[in-house]
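Shown here: the complex without one of its protein chains, the others still in place.
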Amino acid sequence: MPSLTARWMSPAARFFSHSPTTGIAAGATLMLAFLALTAPWISPYDPLASDVPHALQAPGPHHWFGTDELGRDVLSRVLAAGRLDLAIAVSAVGLSLAAGVTVGCFCGYLGGRLDRLVGRVVDVLTAFPLFVLAMALVAALGNSVENLIYATAIINFPFYIRVARAEVAARRHLGWVEAAHLSGNSTPRIVISFLLPNILPTVAIQASLNLGWAILNAAGLSFLGLGITVPTPEWGVMVANGAHFMSSGRWWLVLFPGSVLMLTILCFNLLGDGLRDLLDPRTRT
Amino acid sequence: MMRGILDIDALNVRFTGRNSHFDALRGVSLSLEQGRILGVVGESGSGKSVTGLSVMGLLPQQASITGGRIRFRDQDITARTPRHLRGASIAMVFQNPHAALNPTRRICDQLSDVIQAHESLDRGAIRQRVIHLLESVNFPDVSRRMGVYPHELSGGLCQRVMIAMAIACSPSVIIADEPTTGLDVLTQKAVMDLLFRLSRERAMSMMLITHDLGLAAQYCDSIAVMQKGTVVESGSPANIFSNPQHAYTQRLIEACTTMHPAQPHPAGKTTSRKRRPLLEVSNLRKRYANGHLAVDDVSFTIAPGESLGLIGESGSGKSTLSRLVGRLLDPDDGAISFEGRSIGTIGAHDFFRAEQRPHIQLVFQDAAGSLNPRFTAFDSIADPVRRLGPARDPGALRHHVEKCAADVGLAPALLDRYPHQLSGGQCARVGIARAISVDPKLLILDEPTAALDVLAQSEILALLERLRREKGMSYLFVSHDLHIVRMICDRMVILQNGKIVETGNCEEVFQNPRAPYTAQLLAAIPHFRPASQEAAAATGTEFAGS
Amino acid sequence: MAVAGVTSRTPCDGIGHEGIRGMGITRRQGLLGALSFAAPAVLPVMADARQNGTTLRHITGNTVNTLDPTMLGATHESFGVSMNVYDRLVTFGRKQSGSIWTFDPDIITGELAERYEISDDGCTITLHLRPDATWHDGTPVTIDDVKWSLDRGVSARSLTAPQFSSGSLTSTEQFRVAGPRTIEILLPRPDRLALANLAMPYAIMINSRLARRHATPDDPWAQQWMQQNTAAGGAYRVERFTPGVNIILTRNDAWGARSAGTSPFFERVISQTVPEATTRASLVERGDADIVIDLEAYDVIAMMARRRVRINSVFQSNCFTHLAFDTQSPPFDNVKVRQAIASALPYQDMFTASLFGRGHPLFDAGWRETPSDISFPQALPLATDLTLARQLLADAGFPDGFATTFSYATSQATTAEPMAALIQEALKRIGIRVDIRKLPDAEFNTLEAEKRLPFYTDTAAGWIQRTYYFFYLYFTRNQRWNFSSWNSPRMVDLTGAARFETDRARYEDACRKMIALLADQVPLIMLWQPNMDAVTSPDIDGFTYQFHRQIDFRSLRRV
Partner (left out) sequence: MSMMQTFRRRIGARALASLPALLGVIVFTFVLMRVLPGDPAVYFASGPNAGQAEIDGLRHKMGLDRPMPIQLAHYVAGIMTGDLGNSLTTGQPVMHDIQARLPASLELTLTALGLSLLLSLPLGIVSAWYANSRWDQCIRTLCTICFCIPPFVSAIFLIYVFYYIFGLVPDPTGRINIFTPLPHDITGFLLVDFLLTGDPAGWREAAGQLLLPAVTMALFVLSPLTRMTRASLLTVMNSDFIRTARAMGLPTWRIVTVYALRNALSPILTTIGIVFSTMLGANVLVEKVFSWPGVASYALDALVASDYAPVQGFILLMAILFIMVNLLVDILQGLVDPRVSME
């Protein structure tokens, strides 16, 4: 019966109206993305410029979010960190998505020996405790931004293979895939121009949830000292460092980056939920 | 209106979305009399199922009764149907019995659950009742098989269990919502006969919801025809058939008589078996990885311009066969030759570049499911042209696609729509247009009308018939429906468990079936004869027994 | 008597001060800062009834990984435990300045030895055992045990042998039993480090009969067995040892009862590993722990304000934090480049940002050419002068600067990160582009040992404060602890002359020259000496800062 109602609303209208939370999350995500993109222009200060005499100042008219232990403007750093964190999340997820989906699609479609082999490799990768794997990878590669991205991408990789594989395998015997064969499409073409666009929405859900997870992961690594190096501003590092100053009442150092970090993950998660609802109103999670 | 056991009076049901609403029922009035069978007939979306669910109080969350009244005996159950009525006094039989039974619970436990919900009996008494119920629905080998899970049973047996559940507490009303959809022809008949017998034996009233006017006419005492949430016409089957008032009913009857002709359909067939065969299949064999032998030593030929029907129930291997011939699957053994050249040896994954590819095309069973959800109708039709046809500039391509669309009676305006924006019949037309866009010599039709409403079905069949005449294509027509095959085909092949049990000219097979299986199939066809209906209803014996 | 100090970095680490702290998470964490304001008001809610007066609960971020301090890889904490569990022949005295006790590097007294004599030529040290000393199992300490323990030090593959060699103790023949309770140590030359070496954590005295019972042909010195077991006779015995989790010590009453002994106050010492610095701070502040010595500076400052605990702060006089250059490779082989950097750094800002001023600065000295005294480490005349820095850089041939990397170990991040940010910013002003690298401790140590870090920070600690030895160890020879790989013939001459110099004036003159040379050539920039902040319950008294920078439980008492 839900299909009856579904037919009466355009997808976009449903997307923003089926739940106000999704609408808010979408708005907030756009806002975050906008702030991140324009960070260099709207930041009141240079996020790296120290001013030790004015260190650890509480939020006030000059520094809305206060200053840190080197007198740097926390607001500017939160903005710059957003730029970096979103970039890390987007590129890590993008990388694993591109690679995982490609591999997964072909495996799912072709099946056979290759599929079994890849299945084994995926098994091996997923048998690792992921966080420890990320730690080991960052420790092995060195903790630069790129390596953090690679590590995050590698541990996400098997999930995309799985999702893509399952989605493709579920569709490979559908009429329109067989019809594509009849129409004279080669296998790569069927995978790329028929199957891929159809599984992308499902993958997009995974991706949006993963974006939040990637940021969380980076924060966890930073906490263990395996994250981004100073003085580059990054939310996880800022939270981890800012927490030092809590006991002496410098709450702004942890509150602002922490809230933005949580908010961002929350947005991505809600957005993922919204996407899922949109695609399958019956199985909302 | 006469007071029956169940009265529905001017019922309105509305589905509410966040920004929109939709009236599923608009002033529906029906009355079910004691011991009688009421057929509610209509296409999907006409509101017939919503009517049944309203009575049960099982409307989905977003639906609500906005007007009218439902009365059971003397009780108003409009606002809610009390739990002690549901199952005990009014029971329901659903379509798709496999899904309608709890997969993780033994069938005897499910039956016990129903009895326990309404009566306080001790374990032994419940067990006795369960055994008795299963016996009364002709469930085979009850004592041994009552402990099985639904997935271990066939669809027909599941439906018997479902019926046993429905009659468990001797309800006075049974609502049967498309009880035979998804079942094989033979099972369909058995299930309907069972329901009919039980209803008569136990003097239960039954509301039979179906899209099949012929079926309703055969079993019902009275019929209500629904369209777009309203009852457009009601009366006895004979009256409705002999004197349909509403245009919609008239169209339904017309389609129905086409589909269930009392006399052989005088379709213009061209039998031309003079030239060498277009397709020759010999000793084809296909075994799946799970060991199931789907196609076992099958041989047949199709002459140019000939139409061959392939008949079989689900699981008989007919879909596998059509995919083998369509070169989507590789056979394990045997040969397929097309115009005298072997094509069975070219791997399915490589066949897309074979020169025969454009010549063999397939039309799929699930019309909507065979269209790429991301492609517009235009893209779907244009795709084979782009890949297999001669190179065309965009204008010429557009022209060609529009011509194909016109051939199948698809309005050009629909070409820019996506599959979910098209109706089932329109999707089927797109599927056919796609197949004929490269001018195939052999068109394999895999139950092309199975998922369609009666009206759409008859339209598509007429279209296929016309196309064959115009384009001189050969058909391999796969179906479980003997009548349809009889309409379209010259010859037919009857398949059972992957083996051919009978081959022959359509009319000969119909008149004089040689294999017992064929005879069974023929007997199971809903044989709608308005004239004899009165007699059947009066005696109630003709259909008893299963 | 002249005693040369053996200075030593702890064997397990390249980070000195921090030990294998990389394993511990040293950051104070928290979420809602606003709540922290409310904290002090409701603080003393729960007192632990089980904690009685004679049990000491010590909390540390690090772990004891072996009971044998000579094992390769032994952690800092292991030395601390061994100091309390084992006896050595001699020990350093202690002195009080204000309310703080520290070890006295100038006084060496007997520990297991009752007394010692040094011959006039300085080549023979004679040690006399206490007559009533016993091992934990009650058997008397014999001179054979002492001989075996010393032989083990120079023979077994352990950290002891290289350590002993710095005091000219290299072979078993040098240890001669000269009587039932007397042993002689024979030196080829009067080495000023020999006696001090016997006070090191490595110079433990072992119950040889017990240990030998567990020796095998492959392992004649029972090293395997001693990792999990003790063959000791010290003030405490090990009651329970769970590596990485805790170690529980009980008082050995026989130790206090022997001649001229004083029994330790605490009957039981529980030393527990709590990796999270925040938790350590909370524990001691809530009264659930008695003593913590490894807290972060910001926690200490917050605690000072709340005044609920006693904070024993002393700057670590035998320790220094520095910036090291790779003086063997360009561009840092150019003294002008090093001088330029030394002139460009914002020392005071770095000191404030890294340590909140909790330490002893080693920059901005009053002298220019020659230091007024020879104590070391001491402040050097380093000051910020950007004009001079640019001039020096131009003179060095880098008018447009250059690019380099600055590294530090993860375990030092709390102090090194603010420092690194400021260095990066400051050097950018004179055109040097610095890429900051935070390396896991293992990697940092490897690269540091292999001299592959161009520019980095580290902290070094010498176990004995002797000016000569600091220079000998840290600024000469191609070895691990010459952080800058500095190869200055003049420095080699000066240290070589000072090592066996017995004339005080000439020794001091050499030392002054070394200090002046260091200040001029800046192979590494000494920044400061961080504080040790031993935070204890208000009723704990007697904390002594020891050269090994661990807690000597024997001196602690509850008042």
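Just so it is clear, A, B and C label the chains in written order, and each chain counts residues from 1 on its own.
What we mean here is this: a residue touches a chain if its C-beta (ideal position, glycine included) is under 8 Å from a C-beta of that chain, and two chains touch if they have at least 3 such contacts.
Everything quoted here is computed from the prediction, not taken from an experiment.
Within the whole complex, touches from the chain that is not shown fall on A, B, C. The residue from C:V274, C:L392 or C:L494 that touches the chain not shown here is C:V274. From the set C:D104, C:D151, C:E184 or C:D288, the residue in touch with the chain omitted from the display is C:D288, counting the whole complex. Interface note: of A:L37, A:A58, A:L114 or A:A140, the residue touching the hidden chain in the full complex is A:A140. Considering the whole complex, the residue from B:G87, B:G214, B:G229 or B:G317 that touches the absent chain is B:G87.
Contact between subunit C and the absent chain runs through residues 6-14, 20, 22-23, 25, 29-32, 35-36, 38-39, 42-43, 45-46, 48, 50-51, 55, 57, 59, 63, 65-66, 71-73, 75, 157, 159, 162-163, 165-166, 227-228, 242-246, 248, 270, 272-276, 278-279, 282-283, 285-286, 288-289, 410-411, 439-447, 449-450, 473, 479-481. Interface with the hidden chain, as seen from subunit B, comprises residues 56, 58, 61, 83-88, 91-92, 94, 96, 99-105, 113-114, 117-118, 149, 151-152, 162, 165-166, 168. Residues of subunit A that touch the chain left out of the display are 19, 21, 120-121, 123-124, 126-133, 135-137, 139-140, 142, 212, 216, 219-220, 223-224, 236, 239-240, 243, 246, 258, 261-262, 265-266, 269-270, 273, 282-285.
Operating definition for what follows: only the chains that are shown with their structure count from here on.
Subunit B and subunit C, compared by their mean Cα positions, are separated by 86 Å. Annotation for subunit C: no residues touch two or more other chains. Counting only residues that touch two or more partner chains, subunit B has none. Remark: subunit C residues 22, 25, 27-34, 36-37, 39, 278, 281, 296, 298-299, 301-302, 305, 346, 349, 352-353, 410-411, 413-414, 417-418, 420-422, 424-425, 436-440, 443 touch subunit A in the complex.
By the touch criterion given at the top, residues 48-50, 52, 55, 69-70, 139, 142-143, 223-226, 229-231, 240-241, 243-255, 258 of subunit A touch subunit C in their complex.
Residue ranges of subunit A in contact with subunit B, taken from their complex: 1-2, 4-5, 8-9, 13-14, 17-18, 174-176, 178-187, 194, 197-198.
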